[in-house]
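The other protein chains are all here in position, but one chain of the complex has been omitted.
Letters A, B, C, D, E, F and G mark the chains as written, and numbering starts fresh at 1 in each.
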């Protein structure tokens, strides 16, 4: 009778596309999780050598240092335009526009909407942390009602500056996009869902389909002035009701 | 038995707010009709002395020469930002942002969306003629599929540059606006409806309500390369199905 | 890098200004002068006016024909001015250089030019064109008259030679009429 | 418009650099030096570092105290360097001016500085603070040590006098502890 | 019998013909041999007696070239 | 019996504690008296025997500080 | 209030409020974020409006609207953000609207870094926007001066109906120094003859920079602007000079680099070298005449800037005979006193 042998199997480790360097994000920052997901998807699709990452101006400005693919910095808000230029020259690459909420929904509103409306064959990863992380915590277009930030010190007042903008719903009024989904990275469950959405968004490019948009609710403990786990709870309790998770379009 | 006397009564004449000068618009241009409607509404609301008109860069760049109210030029696309500055300083005035489709939906996309999202207490008159009139007929964000323009000489190809954007539907995803309606000036009937919408949009300011958006489909015979009456037919047959008329919001 | 000298001889120089409303073929007439003069070895330049009036259908252009390299392509004081409608006459009559030539379209303009220090030529351009086959060739009538009065600009042969090149394919069936109109203008001048 | 003269006398000038991680009260310590020195009639400047690291919790600041108008507020080669944690020691030990003073937090840093051309002072800031009532006053311990070793910067009285002004209302209940910590640092130096 | 009339300012008219299309009575047309000072033909009413003063032509005119005068009957039984 | 383990790279750990919250077995905690070279406490597993190799901690770790090793039984009946 | 320790960016904010500024529109960017944060906290308390715009482009156009409405209005940003305002600033110039624009310069080009720098001199002074226009450019070098010049900026803007740029750098904005808050200048400017408020009881006003009719209308506007600029060049130059009378060597610098120069003058004098400093405070109008006078007969003029050589061109255009040398630092580096001293004496100080 043969004896059972117990072998060790590594079931979770650094994806090849994720550089083996410490990142500069604050403890508990969602960007780190999202980078990891992106790297996993790139690996699984085997597109490390045909991917171009457009990093925004925002906390993820150095994303190209962490994802081991060709990387391009874009001016604040202009990542979709830069991605358009890249993709139109190299239609066979997978071009990812990685952007924060200030970048994508404030200064970059026009570029966001028009790249989506043209149906540029790119994948947009929209990291919605309801704040301007990099510049020290100012109000974002997605900041919640009554949320206190450096530039809404008395809380965001909708009567004065309106309500948080819902990017997915906005883009869902356009005809060209093929995929629109809102995810989160607050728990293992939501993270795994987010990964599936990212996979789909990237695969759409590999298959030559069209514009994919993945919004990911992400913790910014520093900008919110919270401990990381407090931030997770706040996101689930406050953000998710305003930005409901789910798929809005999958063609 | 008294004899009937027939008296002459002027039932339609130049509104007081409309300057008695020839305008520079091409024959059959919708801008002229819309100016007249605006002037009539301003007169009827008695707000000639408290109105500020923001004229865009576009064929209507000289609108302030035709409407006898305080007038402000805005850089191309920035009329809503300029209007915001004006209104925030003078909350008691009625501020009108008059814009073309290139102005409002291309270069000015961000300003358009954010003024609406903040719920700026202004009235936006959006003249959608599916073309860049002033610069000689280039493709607008609202140009129709297959429409030939100077910059889509083989017809607008959605696979390459997407579909026409529907401004009302886009803004209708935002919470703050109080009034959104799409009208046209292709016939007496639609013109009268457009006037009612403009009245409502301006009255909302008088009543201190909030952001109003009135899209008006408008003929550009020159840009379309058509005779004026041909343009009217084209608008009714081709544009209206893509941009359905009607009210989307009235709070 | 490049070095050259300018001597200042007595070169031929004619600045021409065409004015009318959109659809009268103003720009085409200007281009044809250029092409014809080019064919005869001259330096030429052509520039449409796109000044104050953006809308409203006016169309003007400036043409220079010269033996020498051309300085400014603009013609603030034209040697020859061709006006096709009333507003153009009113606006541009004053800018013709003293001693210059003003050709006006008598078919559409009802009061004659008043200047006395210039050469004035009335041409019933629309009528002559109509007789040739279409009022749309009125521009060619004016052109015919122009080269008759200013033969140094270009010869009739040179103009006829560029007709097919200048006129877009869509309108080329009109060239039969255009030839007649050119001749009609030439005769009328 | 404004005219003045500079003589170049022998004025007192101390450039101080504080380094640690966010939450250690680095910026506050710098501001307190400034306020105290201001109170004693000195010129001062304070500037936080906001250089390469945007994220990740480092916090540094430069302070200048001088008898004269201050030129650059930056202190590339500090006379005094106060380091509160290991990465700061590693990074900033080399920049201290030869003959300068390096004060390091022995509670959190496990290997001592190596330079021999500067004055080195180890302070168990967290321990002393803890003893005074809270580890959060470690910055005050370091400050106490600093003014002991460099009395020209500011006196203890001056520092105590600005405590209420410098500390935001939210944290003022800590001032009792802060006073003790300042004294503790002063003694330990 | 005429219920009013459309007064067309020929100098303001740009000849777009929109009014002609809009008139329910079809009593408007472009001038044939005369032009205004801009050199363009202008709209004219060729049968004022049929005008109902409905204002359609004026409402659609982009150049405010049309004033409408209505004839109002006062008194009588 | 342990079904695997979470290997935590203490130098990469930033001490955010997200893994601690995510671990269904509640076997992770912050180091008490030791700090990494950045001077911060790091996550540790205090009872590896209960680890199910479920990967939750690794999945949520923003700093890729956790590798998961599963023990796989091969052969036997 | 007596002497207080205040951060540069916040000193601008409070001084603007003292000067009567009640409208601020801006977009976050380091290293000036303390200014919008300050305004966000303070303006609502004094009945003013703070609005975070969706972009720098929107911000400058909100400023345009508020200025057209007759308000005292300010925006602030740093280098890349200010580049985005170029069209708007040209429009403000063309429409003759008064506004105060703060640029806390950082290292460029492109995204660069967030250290203080002086690489936007040309943009501010020569006109980064299109067309022939000028903004008045003020270059403070201390927090006190930041505070004082803020009030001055509003007065100049209103007096000449134009943009005044407060050109600081990241270090100046981040730095805290003891200051005395300025008093309101007390000057008042009647804008009722041109500003927009609804044409009550008067003809409509129009604010515009387009000029189409007659053909020379734009030329006329430009002639008017140029005449205004000549007037300002005559009457509004500001500068500081230190120990220039007996100096053989003249340092020239603005803002932070001038402070470092001042330290260098001190070191040089200590070493027996007769050095002086000329510090333009208005970069436009550049104090050309004053510099010409001060530099006459000097052995050498050394221009020190935190850039690759920008103001040095204006210095060369002003200075008569003296040889002009340049010492620059790039990408957010700051000039070292030693290097300046060495450049003057030929050996390390």
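Here is the rule we use: a residue touches a chain if its C-beta (ideal position, glycine included) is under 8 Å from a C-beta of that chain, and two chains touch if they have at least 3 such contacts.
If you're wondering where the values come from, they're calculated on a predicted model, not measured in any experiment.
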>> For the chain left out of this view, which of G:4, G:18 or G:218 touches it?
In response: G:218
> Footprint of the hidden chain on chain G, which residues?
Replying inline: 57, 79-80, 82-84, 86-87, 90-95, 105, 107-113, 115, 117, 119-120, 122-123, 126-133, 208-212, 216-223, 225-226, 307-308, 310, 313, 316-317, 329-333
> Footprint of the hidden chain on chain C, which residues?
Replying inline: 1-10, 31, 34-35, 38, 43-48, 50-52, 54, 68-74, 76
> What residue numbers in chain A mark contact with the hidden partner chain?
Replying inline: 47-52, 54-55, 61-62, 64-65, 68-75, 78, 81-90, 92-94, 110-111, 113-114
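The rule is simple: only the chains that are shown with their structure count from here on.
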> Centre-to-centre on C-alpha atoms, which chain is most distant from chain C?
Replying inline: F
> Looking at chain A with chain B, do both copies bring the same residues to the contact (over half shared) or different ones?
Replying inline: same
> Using mean CA coordinates as chain centres, what's the chain C-chain E distance in Å?
Replying inline: 39
>> What's the distance between the Cα centroids of chain E and chain F, rounded to whole Å?
In response: 86
>> As a quick test, compute the distance in whole Å between the mean CA positions of chain A and chain F.
In response: 26
> Among the residues of chain G, which ones contact at least 2 other chains?
Replying inline: 30, 51, 54-55
> Which parts of chain D, given as residue numbers and ranges, touch two or more other chains?
Replying inline: 54
